[in-house]
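Supplied in structure tokens, the structure appears directly below.
A single protein chain has been removed from this complex, and every other one stays in its place.
Each chain carries a letter (A and B) given by its place in the written order, and its residues are counted from 1.
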Amino acid sequence: MSIRAVVCFMTQQLYDRPMRFYTEYLTFKTAKHREYINMTAQVESALRKSGIQEGMILVSAMHITAGVWVNDAEDGLIADIDEWLEKLAPFRQDYRHHRTGETNGDSHLKSLLVHHEVVVPVTKGKLDFGPWQQVYYAEFDGQRSKRVIIKVMGE
Amino acid sequence: MSIRAVVCFMTQQLYDRPMRFYTEYLTFKTAKHREYINMTAQVESALRKSGIQEGMILVSAMHITAGVWVNDAEDGLIADIDEWLEKLAPFRQDYRHHRTGETNGDSHLKSLLVHHEVVVPVTKGKLDFGPWQQVYYAEFDGQRSKRVIIKVMGE
Partner (left out) sequence: MSIRAVVCFMTQQLYDRPMRFYTEYLTFKTAKHREYINMTAQVESALRKSGIQEGMILVSAMHITAGVWVNDAEDGLIADIDEWLEKLAPFRQDYRHHRTGETNGDSHLKSLLVHHEVVVPVTKGKLDFGPWQQVYYAEFDGQRSKRVIIKVMGE
């Protein structure tokens, strides 16, 4: 075994051990214009595939008329949130954005309001969540394919 | 010293050097239903214990009726924020969520509005903040124990 062989072996260790990245893309095509999907199981699945024990997961919508949040999986609350968002960022005909031919000005505002991403902590190979925390994908302009990136980073 | 001994020594270096994670959990039990707590000192303390010089800190509420933000430590502003949140996401009797027996529908909406987490940059062993930035825990449904995770990641 030459000195060079040792060096190569160690370099391989560097790739395997200290920091790993695992990226997955999900595609959602909702039946409705606005829809809210609990995607916690998909985030957990990506974490398992990554093999990462310590780190964090970025879950981020890749479109500008969708959001990602962490909150409760309770249907009544989801309906409350939907009504509340429509009140704070209502559909209107006269958004300036509609001069481009789009009709989804409110979808952009709703996305800004709830934010398009979350960072989830990972400890001992699990989502380090409190008892009721769930990751939701919030579609504000659906009925077409939209992507979400899940990037797991850690060791 | 055999070649194998060199390899083991190097592997240990891999654990110590490139990436560290330090996790701390805080518990808040506020006297009031809504309360805003400057937790910058606790975040700084976690950073010191981690020994991390370069990286970032995820500060994330583990409950779905609380928030974390970065803004000013000025009592008048805190009162303005509280009033503003109650206006945009008011307490109401008739949230659908209350059919579950809960009465905290507005607390969930307030949490969504301000977001439940922040990521703080770390440079040269310090929170890399501007002159007025402070980390706040925002309790929207208090008078019981609620947890916040601080996860420091870096080297």
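General observations
In this text, contacts are C-beta pairs under 8 Å (C-beta built on N, C-alpha and C of every residue); 3 or more make two chains touch, one makes a residue touch a chain.
Note that this is a predicted model, so its numbers are computed, not measured.
Considering the complete assembly, chain A touches the hidden chain via residues 3, 6-7, 10-11, 14-15, 17-19, 21, 23, 58, 60-64, 88-89, 95-100, 105, 108-109, 111-113, 115-117, 119, 147, 149, 151, 153. Chain B meets the missing chain through residues 1, 6, 9-10, 13-14, 17-19, 54-56, 69-72, 74-77, 79-81, 84, 88, 113-115, 118-119, 121, 123, 128-130, 132-133, 154-155.
Assume only the chains that are shown with their structure count from here on.
Averaging Cα coordinates per chain places chain A and chain B 19 Å apart.
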